[in-house]
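The complex appears here minus one protein chain, its other protein chains still in place.
Which chain is which? They are A and B, in the order written, and residues in each are numbered from 1.
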Amino acid sequence: MRWLAGAATLSLVGLLLFSSLNLSPSLQAPELETMAGMYGVRNAVAAVVLGARLWDTLFEVLVFAMAMVGVRIALRPLGRAQGAPPVPESHLLSQAARLLWGPIAVFALYLAASGHLGPGGGFPAGAILGSGLLLLALAQGTESLAQRVHEGALERLEYAAVALLLCTGTAIAWAGTKSPSWFVAANLLVGLEVAIGAWVVLHRFVAHRGEL
Amino acid sequence: MSAALFGVAGYLALGVLGFLGRGWLTGALAWAVGAGALIIWAPGFSESALGPGPWGIRLIGDTVALGFWCLALVLHAAILWEERRRKGAFHPLLTLLVGTTLALVISRDLFNLYVCLELTSLLSFLLVGYEGRSASIWASLQYLILTTVGMILYLFGLGLVYGRLGTLALSEIGRLGDPVVSIGAGLLLSGAAVKGGVFLLGLWLPRAHGRAPHSVSAILSGLVVKMGIVALVRLGEAFSAGPVLVALGALTGFGGLLYALWEQDLKYFLAFSTMSQLGYVLLGFGLGAPLGGLLYALAHGLFKALLFLSAGKAIQEAGSRQIAELGGRLPWGPAMGLALGTWSIAGLPPLAGFVAKGLLCADLPPWGKWLVFALGVGTVASFSKLIPLLRPRGNGPSPTGEIPLFLALASFSFWGFFSYPLLFDPELWGQSGLCLGLGLIAFLLARRAHPRLPGLTLDRALLSLILASVGIVLGLLAL
Partner (left out) sequence: MVLAVLLAGLGLFTLIVRRELIFKLLALNVASGGASLFLVAMARRAGPGVPILGLEPPPAADPLPQALVLTAIVIHFATLALALVYVIFLTEHRHSQDVRRLEKEEE
C-alpha cells in the first residue's frame, strides 16, 4: 500500500514537474493599463475579481457563507460546554486588546475601502476584522463579547449582505461598470460578510469547547 | 443570456434569504423564478462573454444546458413536494444547490466550472450530513476529502493549461498534441471525474449516496453527480478527448455493475447502479451521440430520483435497509415506485429508459452498441433482485398520502410516449426482450457466486484516485 502510494504520487509529481519545466518561456505581458482603465481602478487584481470575473466572486462569497452555515449546523447537535468559558487573567493582554482594537478596525476598514487602489480588498479586511474580534475575545472572554453583539441580528445581517451582493453583483456583471464606487461598496460588503462569518464561527467553536 | 443569468441570481438570492425563515416558501419562489427564466431563454443563446476581453467568463445556452435546467427544475419540484414539512436550513441549502447546478451547466469557462463544482460539493457535504448522524457525517467527510483531492488536481491542470495557452475559455482551447496541454487536460478531466463519481476516481459515491437523507440521495444521484459529468463532457469536447470519455464510461459502467450485482443494502445498491449508469452517458458523449447521452442523463435523473424516493419510503416503512428483509413488507406506494423505476432503468418499453437507450444506440458505432447492450444485460441482472420487493404487503393501513409524487414523477418517466417512432421499432423491442432474458439468466447465475470484492475504504479510494488520474494523463499523452 505504502509503496504503491509512493509510486503513484511520485509519477504524478514527475508528470507535473515535466510539464511545468517545459512551459513555453512566457506569455505576453498583461496590459495593466487597459485592464485597469476599463474599470477605472488601479489594482488590476481587483479589476479582475470585482469586475471581469465578478460572476465567479459571487460564487466564492457563497462558498464562504455556506461553509459558515455548515459549521453552525454541524456543531449544533454537539451542544454547548458547561458554564461560561474562563477568562484568562492577563493584564497585558487586556490592555493590549483595548489599545489595538481601534486601530485594527480602522485598518480593516481602510483595506476594504481602498482595495481598488492598492493591495487590500474585502477578504483580507474581513479576515483582519475577524482576528481583531479574536483578540478581543481572548482578552475579555467570548461570552461578554457575545452578549454585546446580538448573534441572531448578525446572522440576519450576513444573509442580507450576501443576498444584496448576489443581486447587485449580477446586475453589474451583466451591465459592466466603470465606477470605482462599486468596488468600494462591494469590498465593504464582502468584508462585512467575512468578518461576521469569522466571528460567528469563532464564537460557536469557543462555546462548544468551553475554552479558547 | 441575461434571463439565464438573472434566473440563477434570483434562485441563489432567494435561497440565501431562506435562511432567515420560511425556507420552503422561498424555495418555491426560487423555483418559480427559475422556471420563468427558463421559459424566457429556452430558445437558447450562443456563446457570449460576461466581462471584457480575455478575462471575461463565457456562458452558453445550448441543448445540454437546456436539458439540465429542465431536469433540475423537475427534481427540485419533486423534492419540494416530498419534503414540504421539513423546517430549518434544509430547503435553503437545497435551493442553493439547485441554483448552483443551473449556473454550472451554462458555464464554458474553466475557472467558473471549478467554482461551481466546489459550491455544489460544499452544499452536498452539508446536505449529506444534514441529519447529524455519525455514519452520514463520516460519509460526508470522505466525500469532502476525495473531492478536495480531485479539485487540487483540477487546479494544477488549470494552471498548466492557462500557463500554456493563456486563456480560460473552453472554446479557445484546442492544441492537443502539445504534451503540456495534454497533461493539464488529463488533470482537469480527472478532477471532473472525481466529482462525477466515475469508478476508481469517485469512490465516495456509494457511501455518500447510501448514507444521505433519502430525498438528498435522490437529488445527488439524479442531478449533482451529473454536474461532474457535464464538466467532463465540456472538457472532453474542448480538448477533443472523446476516447478518454469512452474509456471512463466503460470503466464506470462495468465497475459499478460489478459492485451492484452483489450489493444487498438497498440504498448502496442504488448508488452503485448510479455509478454504472453514468457509463451510458459518457459512452454517448464520447462516441459522438451527444443527444442520446444527454437524454439518457435526463431519463436516469428522473427514474433514479424516483427509485431513491421510493426506496426511502420503503426503508422507513419496513425499518430495514437489507433487500432480503424488505420483501412482502412494503405498502403498495413505494412498491409501485420501485417497480416503475426498475422497469425504466431496465430499458423496457414504453418508459423513459427504453426511449433514451434507443436514441443512444441509434447514433453509436456497432461496437458501442454491443457495449451498451452488455451494460443493459448487467443492469437487468442486478435489478432482478428487487423483484421480490414488488410483492405488496397484505394488510395494514394504506398509505395514500405518498401516491401523488410517484404519479408525478412517473408521468415524467412516460415522456417516452412523445418520441413516437422509436416506440414501434421492432428491432428495439427485440433487443430489450433479449436484454431482459439474458439479464435474468445472468441474475440466476450470479446468485450462485459469492465473490469477495475489496471493500471501498478511504485509503483505497484515495490511492485509486491518484493511480487513475495518472492513467488518464498517460492516456491523453498517448492520444
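Here is the rule we use: contacts are C-beta pairs under 8 Å (C-beta built on N, C-alpha and C of every residue); 3 or more make two chains touch, one makes a residue touch a chain.
From a predicted model like this one, the values you see are computed outputs, not experimental measurements.
Contacts of the undrawn chain with the visible chains, over the full complex, involve A, B. Contact with the omitted chain, checked across A:Val48, A:Ala125 or A:Ala139, is made by A:Val48.
In the complete complex, the residue from B:Thr26, B:Thr101, B:Ser140 or B:Ser182 that touches the missing chain is B:Ser140. Contact residues of subunit A toward the unshown chain are 1-2, 5-6, 8-10, 12-13, 16-17, 20-21, 23, 26-30, 32-33, 35-36, 42-45, 47-49, 53, 56-57, 60, 63-64, 66-68, 70-71, 74-75, 77-78, 117-119, 121, 123, 201, 208. Counting over the whole complex, subunit B has residues 55, 111, 114-115, 118, 121-122, 125-126, 129, 132, 134-135, 137-138, 140-141, 144-145, 148-149, 152, 155-156, 158-159, 162-163, 168, 455, 457-459, 462-463, 466 touching the chain that is not drawn.
Keep in mind that, in the parts below, only the chains that are shown with their structure count from here on.
By the touch criterion given at the top, residues 1, 4-5, 8-9, 11-12, 15-16, 18-20, 22-24, 27-28, 34-35, 38, 48, 51-56, 58-60, 62-63, 65-67, 69-70, 73-74, 76-77, 155-156, 159-160, 162-163, 166-167, 169-170, 173-174, 176 of subunit A touch subunit B in their complex.
Across the interface of their complex, subunit A is touched by residues 2, 5-6, 8-10, 12-13, 16-17, 19-20, 50-53, 55-57, 89, 93, 96, 100, 103, 111-112, 115-116, 118-119, 122-123, 125-126, 129-130, 132, 137, 156, 160, 163-164, 166, 179-180, 183-184, 459, 463, 466-467, 469-470, 473 of subunit B.
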